[in-house]
Each structure stands twice: as C-alpha cells, then as structure tokens.
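One protein chain is absent from this view; the other protein chains keep their places.
Up next is chain A:
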Amino acid sequence: MIEISHVDKWYSSAFQVLKDCTTSVAKGEVVVVCGPSGSGKSTLIKCVNALEPFQKGDITVDGTKVNDPKTNLPKLRARVGMVFQHFELFPHLKIIDNLCLAQEKVLGRGHDKSVTKAMMLLDRVGLKEHAQKFPAQLSGGQQQRVAIARALAMDPIAMLFDEPTSALDPEMISEVLDVMVDLAREGMTMMVVTHEMGFARKVANRVIFMDRGEIVEDAPKDDFFGKPRSDRAQKFLSKILSH
C-alpha cells in the first residue's frame, strides 16, 4: 500500500533530516514509527502524503508515485487520512462542518449525504451530541477524536497518525487510543508515529525505530519488544519503558 524507498531529505545543504529511508506498509498492516525527538519520524510520515517534499528516493501510495510532478496531489491526499499532533480542527467551523467541508468540496458529496456520514462517524467516536459546537468548546481528547472522524469521513485507504496523543493530557490519551485500536482491528492500514508503546504492543504488526534520520530498526512487533538488535533501540526502549 505504502512503499518508501531510499528517501533522502535535506532542510539545507548542511542538514539532512532523512537518510536513505526504506520501508513499506502493506494493506491492513499497522506500523508504528518511534524514536527520539528530532529523529525524523514526523518528517517521514509527512512525506508519505507529500506535505513535506523530499529530494531523493521514491514514495508510492497505492500505486501512485507521490514525488511524480504529474501526480494530482490533492486527489492522492484525499485518499490518505492524516491526524496531527495538534488536531488542527478548523476553529471557525462547527464540528459538523469540519467533517463536511472536504466531503463536499473534494469528494463532491451532497450536503445531506455528508451530514449523514459525519453524524455516523461522530457517533462512532462518541461525540454525536457535540456536532453543533465549535472545536474550542471541546477538550483535547474530544478534538482529536473529531480529527480522526474528519479523516475517516473521506473513506481513506490508509491513515497516517503524527503523534496523535503527544499534545494531550494523560487522562485523555486512552480515549483517543481506544478509537485507534478499534480502527486497527477493523483492518485499516495505519502508519502511526507515537511513543505509546502500549498501543504498539496491542495492535502493531511492525515497529520502525528511527534515529538521526535513519531507519535503525524495522522489525515485527514481537521481535522489536523481545530483542531489539540495535543498541540505540535498546537504549530508547529502556528509557521509555522503565516507568
């Protein structure tokens, strides 16, 4: 579904954020990307739907080459859902309109159909009764669940999560993770940048560990948590699992 091969990215000629990154996410697979901050994991995931450009290598999503100048990027992005660290709901629109905007303007769905779809998804994330509120009236966890529903409203073929729980208060993390676990169990293809190792243990098929722009380890979940091969991954794991 997602093929990333030999991707290099420089912010300036001196600073390389991604070094020869190669990996893939198969249909229905859940891949967790972790690593210390500044390791390039968010940058990598943003390259997948071309929110970040990269200079070398190729990324293919469902057969479409992301870095081909002829690719219709809006069309491609409409098929890949993305959830951001800071939710990025549109603050000037009601929750329901946040969910309907892209359905109507991008997919060309009728208003009634969009509303039905939106309400179904809001119900699914447990926020049906908040449809007429504005994002600022919701808690962080609720906003992030709305953001997931907004992405799902586009009927994506895959979902990208960029540290979806990092900006949340601890007591709100689980309500977001629950939604993500359900999604994973339903067979959604997911690429998730997160430090939530509990989530990784529960639903991930593979774990990718990144450090200084490189993919240091790319292993099935059990191998990764059982016996990470690299020192850096071991160190990282011992730091975040020790408490």
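Methods note: a residue touches a chain if its C-beta (ideal position, glycine included) is under 8 Å from a C-beta of that chain, and two chains touch if they have at least 3 such contacts; residues count from 1.
In this section, contacts and distances are computed from a predicted model.
Taking the options "Glutamate/aspartate import permease protein GltK", "Stage III sporulation protein AC/AD protein family protein", "Sulfur carrier protein" or "ATP synthase epsilon chain" in turn, only "Glutamate/aspartate import permease protein GltK" matches the UniProt protein name of the chain that is not displayed.
Between the chain not shown and the residues A:Ala102, A:Leu168 or A:Ala184, the one that touches is A:Ala102. Although one chain is not drawn, the whole complex shows that of A:Gly38, A:Pro53 or A:Pro91 it is A:Pro91 that touches it. Contact with the undisplayed chain is limited, among A:Val7, A:Val33, A:Cys47 or A:Met82, to A:Met82.
Contact with the omitted chain, checked across A:Ala131, A:Met154 or A:Ala219, is made by A:Met154. Residues of chain A that touch the chain left out of the display are 49, 51, 73-75, 77-82, 84, 86, 88-92, 101-102, 105-107, 134, 136, 147, 150-151, 154.
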